[in-house]
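Every protein chain of the complex appears in place save one, which is left out.
In order of appearance the chains are A and B, and numbering begins at 1 in each one.
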Amino acid sequence: MTIWPEAQAEHLDTEGFSTVDMTINVGPQHPATHGVFRMVLTVDGELVTSCVPYIGYLHRGLEKLSEANDYRQAMGFWDRTDYLAGLLCEQAYCMAVEKLANIEVPERAEYIRVMLAELSRISSHFMFLGAFGADVGSFGTSFVYAFRERERIYDLFEEVSGDRMFPTYLRPGGVAMDLPENFEKRCREVVGNIYQGLEDLDGLLTGNEIFVERCRRLAPMTTERAINWGVTGPVLRSTGLAWDVRKAEPYSIYPQVKFDIPTGVEGDIFDRFFVRLSEAYQSAKIIEQCLDQIPDGPVLNPGLPKNLRIDNAEAYARIEGSKGEYGVYAMARGGNKAYRMKLRSPSFCNLSALSEMIVGHYVADAVLILGSLDIVLGEVDK
Amino acid sequence: MTQEQAAPAYPGTAALVHAALPGVPFAATETKTDVDLRVAPANLLALVEGLKAHQDLAFDYLRNIVGLDMLEDGLWVKYQFYSFKHGHALQVTVATPPGNPHVPTLTGLYAGANWHEREAAEMFGLVFDGHPNPRNLLLEDDLRIHPLLKAHPLQPIEIVQGIEEGKAGFEF
Partner (left out) sequence: MSEANAPGTVFPVPLYVPDFGGEAERLRPVDPPDLHAAYRIVLPGVMQTGVDTIFALSRKSSLWPLTFGLACCAIEMIGSFMANHDLDRFGIVPFPSPRQSDVMIISGTVTKKMAPAIKLLYEQMPNPKFVISMGACATNGGPYTAYDRVLQGVDKIIPVDVYVPGCPPRPEALIEGMMALQRKIMESKKAIG
């Protein structure tokens, strides 16, 4: 065995090699970060010793622009926050404005809102399943399966409102216009496709030995730490606490539909994946019940003025967004524009726990842990 | 005194808080969704520690921290709490006097307050005393502007093509 002369330099001490921790920049453009997110990892070999996240690369001024536009115009900014599930954000915003102005929503409109919101939630969970499968290693397969179903949901949204991602279909006080005549048939078709798609992704990932080996017992989180960090949504439910805003602080017509809250056991990454898969299934069941129960009637509160003016009031409306508790804090002080609107973003709070979760794991697992939080940067950066 | 009139002085959850923490002075109002407690910056830590520790209150989840620019009334901070054990929610408002926007930090009690306070600090110019990492979060590191203040303007939209003369739109 040759001994190279460089190997006998002074910096080698007798115990072995002395190493220096390396700083890796997982930059804003990276195939594994879901959006423009940057983290600086300090690694000792492959083991992460510290992680500093940097956000704000998509800070677009949602809150400032909501103060500069009136109540109908501002909704366009809010549905672009969680851009994977636009209608959930619109529902939260409309609820906040309705609470501020004490506006009643007709029951048919509530049913329509819930159906479209659950479809959005399913579409967001499909995106997670696709992207998480890509992170774990099935680079294109799970993405293609997931997007097949998302395209079907987008087609349905286009039939209802004209736009695929950001329909701007909800209004404070109801829905802009009624559903098309063949909506029930089309919706049942799409729900059937969703069941099929969930089965396909389940078969691709859940029993897959590589997937289970990589994800089981990785980064478990306890419920106390999760609550202390303000983590909500599927990440909190995977730790074992069955808390869902739809059941704990019910809104809209959720008390009238039956659904379960899937929970995990250990709080590790596999549990988060499985909780989201089960939640998509539960949302499909909610949609079927809504299709059975939907009444006839008006879809927009008829007594609304065209230009909404609200006097001194404040409200905090929260819904179960696809990533966790999505809250809209609104304060009005006269006029047709809000005085302050703040987004309580679930991805922002989930992401703040990241540094604690990643430290002590390998670099490859860091990517998985970030993926399992299912963040969407439009929400994080507001 | 003026408190014992038609509306109860401590509606809803505020009555529980008053019973559990009699030493902390606050004023209670109701917003459209929750009960709001108004407290001075000096009493904030005592109130929040009591909210977290007392078993009837058990507010273990800090939901949200909102900064507000109330112009002549100074900068306000609103905290929103929730209790998983009892299922009740609460809002706490702290009004800082204009010119002295200092509020004690809650990162010792709630780890989630860290990022919320960083964001409120950079957007409004609030200072959270005792924060472990008071750096900019959403803005660039070296920027010292506060965009969400009412005095901060929006940027002008440039018009590249001459749409201001003639009517807008195409002629097909």
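Points to keep in mind about this one:
Methods note: a contact is a pair of C-beta atoms (placed from the backbone, for glycine too) under 8 Å apart; a residue touches a chain by one contact, two chains touch by 3 or more.
All of these numbers come straight from a predicted model, not from anything done at the bench.
Across the entire complex, the residue among A:V52, A:V144 or A:A364 in touch with the chain not shown is A:V144. For the chain left out of this panel, the touching residue among A:G56, A:P106 or A:P346 is A:G56. In the complete complex, the hidden chain is touched by one of A:V36, A:L204 or A:A248, namely A:V36. Those residues of chain A that touch the chain absent from the view are 27-31, 35-36, 56-61, 64-65, 68, 76-77, 80, 83-84, 127, 143-144, 147-148, 150-151, 154, 164-166, 377-378. Contact between chain B and the unshown chain involves residues 139-140, 147, 152-155, 157-158, 160.
The criterion applied here is as follows: only the chains that are shown with their structure count from here on.
One simple way to say how far apart two chains are is to compare their mean CA positions; for chain A and chain B this gives 24 Å. Listed in rising order, the residues of chain A touching chain B in the complex are 55-56, 59, 61, 63-65, 68, 99-100, 102, 225, 227-231, 241, 243, 248-249, 313-318, 325, 327, 329, 331, 340, 342, 344, 348-349, 351-353, 356, 381-382. Chain B contributes residues 31-34, 36, 60-64, 66, 68-69, 78, 80, 84, 87, 89, 91, 110-112, 114-115, 123, 136-140, 147-148, 152, 154 to its touches with chain A in the complex.
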